[in-house]
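Every protein chain except one is present and positioned as in the full complex.
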């Protein structure tokens, strides 16, 4: 039986706790959260105890920690968990600053512990199938990737202000998709954008609509378009053109109903938001984490992936702010 | 805490046990199966005990029984469970003979217990959404229903011989869909068919390809086409034409990948078979059963529905065998 | 240069005249119509002369006649044109009575002239592609055909009264599709239906909603569902299940726009009615007629096809009126 500690009992922490509960041979021993009531409620639901981070890390029975606390705590918790020799699953991003993220990555490397970053999209059934079929050679050599990434609606400006900006907060996932699907590293990044959704986002120094272009070492090309608002729901698609064809990853729909009326022929809108769209992905990434831990399966994401995505987010931010192409 | 007994630890029994385990306030107390090892394994997995049917029914703490044993035991178990005052969930069909099914229905009525029949398709997200939108008036008054019902491949002839024939074994679900969607009762049934898939099925006295036409009291029309084989997978669709439009229920796909190559533009085939397609439906029907039991929510299916579907299957069988239109 | 005469200058006559004008080496010489002004206008548009049927048939320079006049004149005009040794293109149906249709077919046979019947659906790009792929073996041996045939709205009752009834007027096309796609002949026909759209159609002794089941010599199965009204437009689809797969013929849309809004994800409704949907088919059948005439290409439809479809319409009418299965 593997015993685990969960840091963070918020929305995403609850999802991880429920998925952890479904892993055979794994038990949630501790829940830690700055908000005591949340920790208490979640711990009770899963037969775990409330503990401080210190207590949890000090318990040698705890072999794994799941970090789902606020972003500003991630890199510090990785450092401490690595020092304690725990296997680590940490939500994205590793940190909002490259320096601290690099320190976390270095700590993981020197401790030699498993550290997966929560890029759950790599576990989405549709996205994972595209990756597998691409690797199987179905469309030849990959050439051009286009990514559409749109939230159903903008978060409050209070969130925007601490988010690290659209590139680190939202496109961090798309930067990871870029690296994973094109299987190559960036040599140049160009980003621009606008505030078309909510002027208050602009006043907070951020964008709500952004477009990014990346060119890779092998000359492959990537375009990302992102928006904080899509009136029709959560829009998460990409297309990869290869020398012998194209693979498209489309949105998921709640049902397969098609309605024909005098007005239109219509089907369901995409699933509402990330909790719905990535439900299966969240389950699979936790299963994969424990599989990697128990069976030594190579982890599908690493702290290096977290670092690389952050470097791209940093480059995009610079490109936009300084209105220039950033060479990497 | 509601305690429940499960009769039958086979493929479908395991699914029900797992879904039961997710219901808050519900606990599986006993598992009964003629195959002791299966009962033992499933009981152990869920912290339940192995028991005989007698023992389970005699325990007053058991408030609910789930019947997932072989078809020939269904009506008898319903009779005994009703006599014991238990709430009953029973897999379809109620029985292969109308006489015994009617006896079971009468016993349920006189005992005044809840008895849901496992027409899980009514809980499929797509089918349930069509029903809800139909009831909301989206396409006006329903007029014509067409149902396509195809298995990926034919079962062994040994199964065919004890199945009750294609109409009771396979179309029983489609007859229930007909009643549920058209919200009307049949006045005439015409059925015909062929053995186009496997001549051994014909030698066993059954059909592998069947078509049925039903006319209702209000003049509504239904056509069902069924086959034991669809090379492309499990095909479960229907379309309902109404005075103001049409609603289509389509197949579910594992992913939303679209592939463009020099040869074709293609998407996923339908989900493989009923365990995949109706996974959500199986979960929802068990949740609904306990909701009906605990909160008095009107059950979405009843033993009467089981009886009515069986009457239609009987009429279709007669129509085919005697090559005549059967008036009800 | 082939010279042709056109009998009938109405809606469909105009279409044939325009398509005829595009055939190289073909010239419209005469237009005949009981309505003199229509004949005059159409003749003038195409540089042709107005003539009586007698005059046109008496002119030895006329090698081809196109019959697009009212249904009650078809068989008589075929008889006369066959006697005059002309190649004949005639709109469906050959006649409303089997006796007269058989006389027309016999006259064509004894005269040894080309006689194509206007089952234009065989020339529709989608339908023709299904037929070609079926013949190429893409889905193995055909087993079950389902046909959906719905008009956008019911015609006036005055039209219904002289139409010959829904089976001869509307399903005649579907009966031809059945024979063409299943490549087999019927052994039994069952038809039923209702008046769900307009009670006046029922008072006129006809149906507005009809379903037909046909079983063939080789045991293949066909279900047709037809309605005089589909609120969402002209619905013309079929599906053919084979031993190795299924081919579907879908509706055509005016554009490939998809709209995502807060309310729905929608695409275009089907093309409005037969003039739009079968525009390409009308053009191709006329080209094919002259190709058969000039180059001896085997005609895709013959007067025998017209006769066979009428026999099925007659059988369906009898089945419905007498509430019995009609064996052929």
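Of note:
By letter and in written order, the chains are A, B and C; residue numbering begins at 1 in each of them.
In this section, a contact is a pair of C-beta atoms (placed from the backbone, for glycine too) under 8 Å apart; a residue touches a chain by one contact, two chains touch by 3 or more.
Remember, predicted model here, so these are calculated numbers, not experimental data.
The residue touching the chain not shown here, chosen from A:3, A:59, A:143 or A:291, is A:143.
The chain omitted from view is touched by exactly one of A:38, A:73, A:97 or A:213, namely A:213.
Note on the undisplayed chain: of the listed residues A:246, A:265 or A:293, the one touching it is A:246. Within the full complex, the residue among B:34, B:265 or B:327 touching the omitted chain is B:265.
Across the entire complex, the residue among A:45, A:192, A:304 or A:318 in touch with the chain not shown is A:192.
Where chain B meets the omitted chain, the residues involved are 230-233, 235, 259-262, 264-270. Listed here are the chain C residues that touch the chain not shown: 125-126, 129-130, 133, 138-139, 244-252, 254-262.
Although one chain is not shown, part of chain A still touches it, namely residues 139-141, 143-144, 146, 148, 150, 188, 190, 192-197, 209, 211, 213, 215, 219-221, 223, 225, 227, 229-232, 235, 239, 241-246, 323-325.
Everything below uses one rule, namely that only the chains that are shown with their structure count from here on.
Both copies, chain A and chain C, contribute mostly matching positions to the interface they share, with over half of the numbers common to the two. Among the chain pairings, B-C comes first (most C-beta pairs in contact). Chain A and chain B, compared by their mean Cα positions, are separated by 40 Å.
Note on chain placement: the centre of chain A and the centre of chain C lie 58 Å apart, centres being C-alpha means. Touching two or more other chains at once are residues 139, 244-246 of chain B.
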